[in-house]
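As structure tokens, the structure follows; a few thoughts come after it.
Every protein chain except one is present and positioned as in the full complex.
Labels run A and B following the written order; every chain starts at residue 1.
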Amino acid sequence: MAEGFGELRLDGVTRRFGAALALDRLDLTIRRGEFIALLGPSGCGKSTALNCVAGLLPLSGGGIWLDDKRIDVLRPEQRGFGMVFQNYALFPHMSVRKNIGFGLAMRRAPKAAIRSRVDAALDLVQLRAHAEKLPGQLSGGQQQRVAIARAIVVEPPLVLMDEPLSNLDAKLRLEMRTDIKRIHRELGRSTVYVTHDQDEALSLADRIVVLNEGKTQQIGSPEDVYARPANLQVARFMGYRNILDLDAERVDGRRVSLRGAGVALNGTAQQGIAPGPVSVALRPDDIEPGGVGENAVEARVEIVEYCGRDWLVDLVLPDGRTVYARSPRKLLPGDLVRCAVDPERVLVFPRDAGV
Amino acid sequence: MSEVAAPVTARSLADRLWSTATVVLIAFFVINVFGVIASVTVSSFATRWLGTWLPSGWTTRWYRAAWDEFQLGDVLLVTMEIVFIVVALAILIGVPAAYALARRDFPGKKAVLLMFVLPLLVPSITYGIPLATVLYQARLAGTMNGVILANLVPTVPFVVLVMTPFIEQIDPRLEAAARVFGAGTFRVFRHVLVPLLMPGILAAALLVLVRTIAMFELSFLTAGPDSQTLVVALYYSVFAAGVRATQSVDAMAVTYMVTTLVWLLIALRFVNPTQLVTRVKEQPRR
Partner (left out) sequence: MERRLDRTVLLVAPGMLVVLLLFIYPFLYGLVLSFEPKEGAGPANYLRFFSQPFLYRTIATTLWIAIPATLVNVGLALPIAFRMRRNSKWQRVLTTILVLPITLGTVLIAEGLLTYLGPQGWVNRLLIESGLASVPIRLTHNYWGVFLALIIAEFPFAFLLILSYITGIDPALPSAAATLGAGAGRQFLYVYLPLLAPGLAITFCLCFVQAFSVFPSAVLLGAPAGPTRVMAVAAYTAAFEEYDYSMASAIAMIMAAVQLIIVVAVLALRGAFYRGPAGGAKG
């Protein structure tokens, strides 16, 4: 397999299970050295997409090209990609060293070369001291690192990772996340990373592909997906906890005047908007209780949860609907507050009956 | 969502050849098994069958003959008596033992487990001969009681090994809750455990039943002329086949087969076929 490649292109990749569409026409071009995250809730098709790229699942439609070579007709052992599995899939009967060296052994590399490359990989993941142990003798985090070492030691053109951190506890997850970022920077290998955790995707990826029910929702940089979600699905998934059904009174370019729920607000359209029913997405942290901006709503505090750095408050709008906000100051249940919100952060989407 | 099965893309020629070979082997085996069963069945309905693919004529008189000659009526009765008593005893003895093993850890537990596993690993003829000798000394050989006792040896451990994982699956806090609300041990068994265990007990009972009907060596070594089970009678009839027409022996064989299969079919409604074979560490999958 070509060591450096220009791009990996997924063209209309589709995968069906019986009548169900697990993956619907995924189009994606991955440039050399990019870190791509496939993000979405369970069942959205992200693992399916990864397995299709790896060759572990056949395609129902579309194709995959590595530069100008079509690879979706190749068996996984012929593709030469490195893969890290969710449960690590370390060979329990082989030592750490043998596990890592397995790919090189399959390629019949000379013994000396295997030894030195495995040593280098062990050093990269800081497991040199455990080289002769069996996987069963390692902790979850250590197993994970062995799995990563095993995938990269063959110097693959593409590294695939299937939710590698999901089986670790929170603290370990953060440490390993940094490790993965470090390794990616040191080796510069193109990576496709599957996760349901938006924090992981935001911190690791150059670009994020958000999937839902097999369909691509948005492809963009972490900033794009975070601040400018393409639709309500993505917004919901990226932490826009407040979704309000309001009416758009007037649309002026991208500025939308909203009314409803006893409030009058200005927002920014994310898609084509006509006056009428719309859905509005707001992040809790974009609402400032007690703020002085012009764009504001009146609400009554109902529940206050202390979070250490700030407070998470449940606010009730004049029509009874609940909205979540974060307050730097303590508030009391029953208080009436004026909440300011930047119109750029009030995202307006067409009303979607099914969402 | 992870549906990582085994790699499934484009199969190589070697893979396909291998596949075909195994399919051929399986088909060959299955065809032969059905062939054996079929030839016995056909023969039992044949008037005369010599040198042709199928008999020249059909009749059911061999069944009548077998019924009379081998006293099939009595034998069936005896078999059912023995088998049902063995099942009842194996359940009554085995289920409480399984409960104790599932709920308690005690010194010597490993030895106890070994003792329950051994009779399932050692083939029945090996321990059957010493067992028959002992029963002979106890003057139980040749009686129905002797046959029943002998058949308890493989069946009680079987029940224990099948039921233990079943009981382990039941949350012990259910029993604790029952006690908190005032139930004594007997009532805990009656109102909580037995209802929950019913499917498992039923499964175990059916498995024991099927296995005991087919159990040859132990029944053979301990049975007397009045206490032969069907399979033992079948053996003797084949033995004496020189004297009698093979068709009547085949008729008896078919009778045995039908009896076994009826219970097997009933059992398969409740259990997974693999459990008939139970690996000693197998978890029952329902």
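Here, contacts are C-beta pairs under 8 Å (C-beta built on N, C-alpha and C of every residue); 3 or more make two chains touch, one makes a residue touch a chain.
Since this is a predicted model, take the numbers as computed values, not measurements.
Asks: Which listed residue (B:65, B:170 or B:238) would be found touching the missing chain in the intact complex?
Replies: Looking across B:65, B:170 or B:238, the contact with the absent chain belongs to B:238.
Asks: Which listed residue (B:72, B:203 or B:264) would be found touching the missing chain in the intact complex?
Replies: With B:72, B:203 or B:264 as choices, the missing chain is touched by B:264.
Asks: Would you indicate which residue among A:43, A:63, A:76 or A:284 is in contact with the undisplayed chain?
Replies: Of the listed residues, the one touching the omitted chain is A:76.
Asks: In terms of residues, what is the contact footprint of the unshown chain on chain A?
Replies: With respect to the unshown chain, the touching residues of chain A are 54-56, 75-77, 79-83, 85-94, 102-103, 106-107, 134-138, 143, 150-151, 154, 160.
Asks: Given the full complex, what residues of chain B touch the hidden partner chain?
Replies: Output for chain B: 4-7, 12, 14-15, 18-19, 21-23, 25-26, 29-30, 32-33, 35-37, 39-40, 43, 49-51, 53, 93-94, 96-97, 99-107, 112, 115-116, 118-119, 121-127, 129-134, 136, 149-150, 152-153, 156-157, 160, 210, 214-217, 220-221, 231, 234-235, 238-239, 241, 246, 249-250, 253, 256-257, 260-261, 264, 268, 273-274, 276-277, 279, 282.
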